[in-house]
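Only one protein chain is missing from this complex, and each of the others stays in its spot.
Then we have chain A:
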């Protein structure tokens, strides 16, 4: 898959404000609020690697499909596919429900 094909899909993710595509060698693509953000890329890579080492008992595969780093206003959603790490920064629409 070409880089353009990869990023076209990321652009269309609802309420995304930025994304990163990272490989073992470095950042392949970046946009929006994550454009040129190598620091965030490094942190996300490390977090993803650490999370991949967890194992649920009796299983040999990594126990998750997507990792979410949830901050108050934003969420970083991370997944790995084809030796590449995808990071998308989305607006957090999940807040405490207001009881009226």
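Just so it is clear, contacts are C-beta pairs under 8 Å (C-beta built on N, C-alpha and C of every residue); 3 or more make two chains touch, one makes a residue touch a chain; residues count from 1.
In this text, contacts and distances are computed from a predicted model.
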item	value
Protein name (UniProt record) of the chain left out of view, among "WDR73 protein", "Septin", "Ragulator complex protein LAMTOR1" or "Phospholipid-transporting ATPase IG-like"	"Ragulator complex protein LAMTOR1"
Absent-chain interface as seen on chain A, which is shown	6, 9-10, 12-14, 24, 48-49, 52, 61-62, 64-66, 68, 70, 75, 77, 79-83, 85-86, 88, 90, 92-97
